[in-house]
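Removed from the display is one protein chain of the complex; every other protein chain stays in position.
Per-chain residue numbering starts at 1, and chain names A and B are given in the order in which the chains are listed.
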Amino acid sequence: MTAREKRYLVLGGLVFVAVAFLPFADTGYWLSLGISIAMYTVLATSWALFSGPTHYISLATAAFFGLGMYVAGVGVDLLPFPVLVLLAAAGGAVLAAVVGLATLRLSGVYFVIFTLGLAELVRQIVTWVQTTMGSSSGLYVLTGITEPMIYWQLLALAALVFLVGWWIGRSRLGFALRIIGNDEVVAAHSGINTARVKVMLFVISGTVAAVTGAILAPRWTYIEPTIAFSAMISFQVVIMALLGGAHRLWGPLLGVIPFTFLSDQISANFPNQTTLLFGVAFLLIVYAIPNGVVGLVENLLQGRKWRSG
Amino acid sequence: MALGMVLTVENVSKQFGGLHAVQGVSFGLEENEVLGLIGPNGSGKTTMLNLISGAYKPSAGRIALYGKDISGSSANAIATMGVARTFQIVRMLPSLTVLENVAAGGVFGHGRRWGQELEESARSLLTRVGLKNAEDAPVSVLTYIDQKRVELARALISDPKVLLLDEWLAGLSASELETGIALIKELRAEGRTIIVVEHVMDAIRSLCDRCIVMNSGAKIAEGAPKNVLADSEVIRAYLGTADA
Partner (left out) sequence: MLETRNLSVFYGRHRAVEDVSVTVSKGEVVVMLGANCAGKSTFLRAVSGLTPVMTGGSVVLDGRDITHHPPHAVVEAGIALVPEDRGVFGDLTAHENLILGAHPRRARPHQAQNLDRVLSLFPKLAERRKQVVRTMSGGEQQMVAIGRAMMSAPSILMLDEPSLGLSPLLCSELFRALARVKETGVGILLVEQNAKQSLAIADRGYLLDNGHIAAADSAEALSRDEKVKRAYLGAG
């Protein structure tokens, strides 16, 4: 580890400790905003671990997120909560592995559409199971877990995701992923098992999304398929990650923070035109900063450009 | 199978739809040999290399590497066994630097290494192929020929036992060609077994022990370059005149 990396690590740690004090300052509006930011930071950062370097745009986040939420919802009266989180992780990993093995051969737009369909498929199955089991269409998740506890769990998960991402970034695996994103043919002829690498990363991001769902289940108290598997989640994650910049570990975070504030303002002040204003805001942002916030920051930082003959 | 055979290709065919790109081709490759693969455009040379390196699976026939059947193996498995290649139409990794483009060949598979060691090998290979002072540049600023040099370095970083070169010498000037030929000879002297696909007959003559001529997917001649290049059918189908 270089001195510079150590400094970043310490700095990152300090930031985490600092934001962990948020619940002591406010348990209302700011905490709930903090939870949203933490949730989307985890989802968007883990999404970008896979999709950033490979350019495989996955719209399956909601499938894993909803799965995790349902694991927590179904098991809440049967097992202790930490066990449920682990079960959700296992469920997300298995689903991601199966889906990954089946679909990562698909290229480009076919992969996108399949992952979108996957969330819908899982949602339909859950709905079907629930209605044939005779119960109502939703589930109550009643626990003693408070908002600050959810917030801290998400923060811890975020810290873990950043550490994993940092480790991948400097490992063989991360380099292999970048090679794959550039040219899979070259990757394969360089001895890289492209299928295995892609599935591994897809599993990591699926697992994280499922754990996020499980952690958030107690907050929602009542969950039903349309909410838990909402395609909006998948889309927002993609938008935020791309807005920030998916090719840097800290890129998605730079998308999540402004986007969460913006969406909060829009939905508070214009409850009837939310979607419309969202769309307009999104178009303007993409037009103004095509390379994401990271691109903007990097352009400002470095003016030099490489050229030779 | 003879002793010391690195590669045996038996009756291999490859079809694309109705097109027979390779038809019933058989040949062997001996340890430390340089084999030339020549023939008209579209005769199946690149397809043959694609079959050996696992980019395609044969429609029929069998390919064995060190006696092991690899007809169904994946490209990464074959690369891991020590087969490296370059591409006729270069394939750069555009978002990586020149140095990273070379290092890409050595992260996994045969001769895998990492960290300082990988970086140092990449550096020394860039020097070896004649590319200095461009390590941190994006590959897009390199000329086409320099990109080909990067590709050779990327193949070499895995310390391959078998090297497949698809028109790597094409486009070099006469003096650059000499250096290029010398480099390939050196690679052979290091104990590697090499297949070269080339349209430059001077290179074929000075490099190859043996060459195979393909036409319309089939092998039409095989032997020492000087005999093969004098073959009347080869002249008619490929060379045009007695000396090209």
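By definition in this document, a contact is a pair of C-beta atoms (placed from the backbone, for glycine too) under 8 Å apart; a residue touches a chain by one contact, two chains touch by 3 or more.
Quick caveat: nothing in here was measured; it's all calculated off a predicted structure.
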{"item": "Residue among B:26, B:59, B:74 or B:88 touching the omitted chain", "value": "B:88"}
{"item": "Residue among B:81, B:208 or B:239 that touches the chain left out of view", "value": "B:239"}
{"item": "Selected residue (touches chain absent from view) among B:31, B:119, B:159 or B:202", "value": "B:202"}
{"item": "Where the missing chain touches chain B, by residue", "value": "16, 39-42, 45-47, 88-90, 141, 143-146, 166-167, 170-177, 199, 201-202, 237-241, 244"}
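Note that only the chains that are shown with their structure count from here on.
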{"item": "Residue numbers on chain A that touch chain B, as the complex places them", "value": "172, 175-176, 178-179, 181-183, 185-194, 306-309"}
{"item": "Chain B residues within the chain A interface of the complex", "value": "53-55, 74-76, 79-80, 84-85, 91-96, 100, 103-110, 112, 114, 133-134, 136-138, 141-143, 154, 158"}
